[in-house]
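Okay, here's the structure, questions in a sec.
All protein chains but one are shown at their positions in the complex.
And now, chain A:
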Amino acid sequence: MTGLLETTAERRARRNRRPASDDRPAWMGRQPHWATAARGGLLTVACLAVIVPFVAVVMTSLAPQRDISARGGLVLFTSDPSLAAYRAVLSGGVVTRALSVSVVVTAVGTVLSLACTIMLAYALSRPGSLLHKPILLMTLFTLLFNPGMIPMYLIVKQLGLIDNLAALILPVVVNAFNVIVMRSFFLELPGELTESAKIDGAGELRILTSVVLPLSKAVVAVVGLFYAVAYWNAFFSALLYLPSPEKWPLQLVLRTFVVNQTPLGTDELSAATESLPPQASIQMAILVMSVIPILIIYPFIQKHFSKGLLIGAVKG
């Protein structure tokens, strides 16, 4: 790691002091050219493996039918790009409305989920809190057994949530896995910190907000990302609980473009057929559109994300 911290001038000075033939460890020595080249080549291949599919997706979304037919699927370069696929998907206002639904559900849902998960995980991480064991067991139980589609539907219906956006949030507001992740993180915080806060007269809520949470930004970011992605991607609950298509989130609306038209092929001449650009372009345009929001958010929380995943890695 030292190599990263020192400046070029320092490194040059160090090299001058110590001839290459000395007995320093191998990883500090100068690499032979072939190794550098091999490493560069390997990294290039790895980068291409990530970038080429993405380019193909973007290019196909812009390509006309002629190019798609000629390539028999994905297109890497089109000389005649057009935004027809995006225009087709965005026209009519249905997709834009769905986008706002998705944003609201994701934002409200993530905040609510984080609040509930933090409080539950904190309570479960405190030794001796009320009904600590049974609640923990019940939480774990939901990891093993899923209620199934129809019982869930009946509960949601009895709660009067059908055709209500809350039906996309409330049934999944707490995820047991995320609770476990967060609880283990809280358990690893040194007990001395909370004890000293207690001696200073802080109550549990104060300890949570002023001591525990500031130390837990990484795990909150990770769990928040998990929740946000889950809310963003959810379409099935909307399919079941929201009869009005005006309330459908983005993913379900986009699904009607992809799922409905794909297997359909030539089996049914649907009303949309004549008006839509090539199916492959539409699919790829949809892919691009559903990835963009995540791409926008990701850089801001990426540092927390990698930190959060590595936390505990060296603690045994």
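Simple rule for what comes next: a residue touches a chain if its C-beta (ideal position, glycine included) is under 8 Å from a C-beta of that chain, and two chains touch if they have at least 3 such contacts; residues count from 1.
In the analysis below, contacts and distances are computed from a predicted model.
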| item | value |
| --- | --- |
| Name of the absent chain as recorded in UniProt (options "Extracellular solute-binding protein", "Electron transfer flavoprotein subunit beta", "Protein disulfide oxidoreductase" or "MoaD/ThiS family protein") | "Extracellular solute-binding protein" |
| Hidden partner chain, touching residue among A:49, A:137, A:150 or A:199 | A:150 |
| Residue touching the undisplayed chain, where the options are A:129, A:184, A:233 or A:256 | A:256 |
| Absent chain, residues of chain A that touch it | 64-66, 68-73, 91-94, 98, 149-150, 153-154, 157, 162, 236, 239-240, 243-246, 248, 253, 255-257, 259-275, 278-280 |
